[in-house]
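Showing subunit A:
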Amino acid sequence: MWTEIGWPLVVVAGVLFVVLNLAAVLIWMERRLLALWQDRYGPNRVGIFGVLQPVADMVKIFFKEDWVPPFADKVTFVMAPAIIVVTVLLSFVVVPFAPGVIVTDINIGILFFLAMSSLGVYSLALAGWASNNKYSLIGGMRTTAQMLAYEVFMGLSMMGVVIQAGSFSLTEIVEAQRGLWYCIPQCVGLVVFFVAGLAETHRIPFDLPEAEGELVAGFHSEYSGMKFGMFFVGEYLGITLISSLTVAMFFGGWLGPWLPPVLWFAIKTLIVLCLFILIRASLPRFRYDQLIEIGWKYMLPLSLVNLLVTGGVVLLMR
Partner candidate 1 sequence: MATIYIDNQPYEVKDGQNLLQACLSLGFNVPYFCWHPALQSVGACRQCAVKQFKDENDTVGKIVMACMTPAANGTRISIDDVEAQAFRARMIELYMTNHPHDCPVCDEGGECHLQDMTVMSGHNYRSYRFTKRTYDNQDLGPFINHEMNRCIQCYRCTRFYNNYAGGRDFGPFASHNHVFFGRHEDGALESEFSGNLVEICPTGVFTDKTFKKHHSRAWDLQTAPSVCVHCGLGCNVTPGERYGELRRIRNRYNGEVNGYFLCDRGRFGYEFVNAETRVKEPLLRDDANTTLKAVSKNDALTRVRGLLRDGKVIGIGSPRATVESNYALRALVGAEKFYTGVAKTEHALTATMIDMMRHSPARVPSLREIGEADAVLVLGEDLTNVAPMMALQVYQALYRAMLPEAEKAGIPAWNDAPAREFIQNRRGFMAIAAPADTKLDAFAAVTQHIAPDEVARLGFAVAHEIDTSAPVVEGLSEEARKIAQAIAEGLKKAKRPLVITGPSCGSEDVLKGAFNVAAALCAQGADAALSFVMPECNSMGVGLLGGGALEDAVAAVESGAADTVVVLENDLYRRSEKGLVDRLLAGAKHIVVIDHTRNGVLERAEAVFPVATFVEGDGTLVNNEGRVQRCIQVMNPQEFVQESWRWLGEVCGTVWKNIDALQAELVKALPVFAGITDVVPGAEARFVGQRLPRQPHRYSGRTSMRANINVHEPKIAEDPDSAFTFSMEGFRGKVPGSVIPSYWTPGWNSVQGLSNFQEEVGGALCGGDPGVRLIASDKQAGYAGGAPVKAESRAGEKLVVALAHVFGSDELSALSAPVAERAPKPYMALNPADASELGVKDGDIVEVTVAGVALALPVQARPGLAVGLVGVPVGVVEVPAAQLPAWGVVKKRIEG
Partner candidate 2 sequence: MWSHLRTLWIVFLHTFQKRVTVQYPDVKPKIPPRWRGRIVLSRDPDGKERCVACYLCSVACPVGCITLQAGEDETGRRYPKLFRINFSRCVFCGLCEEACPTCAIQLTPDFEMCEYKRQNLVYEKEHLLISGCGKYPGYNFYNVAGLAIGGKGKGEAEHETPPVDVRSLML
């Protein structure tokens, strides 16, 4: 009884709690780290080191006027921010935090993640459409094209790992990395996956859907208050998800000496998260044609070659 219903419930609650709070903490962390790399302090007034800044932000964001533009498609407009949060949260279902600490260890974990991230595109596309604003619409269109391009080789880049591990289940993939993390044999896959992850979460340097220099704020130009906040929560959850998956697939997940497995997983994820932020602190945004060019001309062939070589090597080794 306990192991069938109770423990999964605890895990679900724990995952929701940790992940949602992490999104808030990430906001603080990102601002602090950006400041660090830009020789500033960042938020340091609210609470010690400014850790309560997200709380203050939340309070503020909840008290903002919850405004729906009169020209917007109201139902879709309200729905869009919810979709992204829901799809990203659902993806966390398949992430193995530690042995047994997983919501459900389905044997097609990776495919489930890919499916969910594809659904997430709807959120942004619909937000752009429903806002009934040319900047939002352009933002939405950019998201769609970007996601289409990058999801293809994101999936392909993961296939090398799947081939090596012989399973779609993330738990088994982690277990298969005892001895050698896949970041060594699958280094090309790692790079491709990471780049695709950046694009999936439309982070700098691939944040074209919301490029404020040209599109005001892209697909969320018309959003305010908590609906705007939802997009941000969605974005930070997305980063966490990509980081977790990167750790699970390429850096041995929870594997590590001395410390408890969950802690190992957390430390590794945090490091990848920091990399996300470092990239934001360093790189400028790509042009749209560059983005598409990188996707179709470099990353897709690269991932195909990686798949071919991995497949060949695995076949030879057998």
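The working rule: contacts are C-beta pairs under 8 Å (C-beta built on N, C-alpha and C of every residue); 3 or more make two chains touch, one makes a residue touch a chain; residues count from 1.
As a selection rule, all candidates are chains of the complex that A comes from, given by their letters.
Since the structure is predicted, the reported quantities are computational estimates derived from the model, not experimental observations.
K.L.:
Which touches subunit A in this complex, 1 or 2?
P.N.:
Candidate in contact with subunit A: 2, the rest do not touch it.
K.L.:
Inside the complex, what are the residues of subunit A that reach candidate 2?
P.N.:
Listed in rising order, the residues of subunit A that touch candidate 2 are 35-41, 278-279, 281-283.
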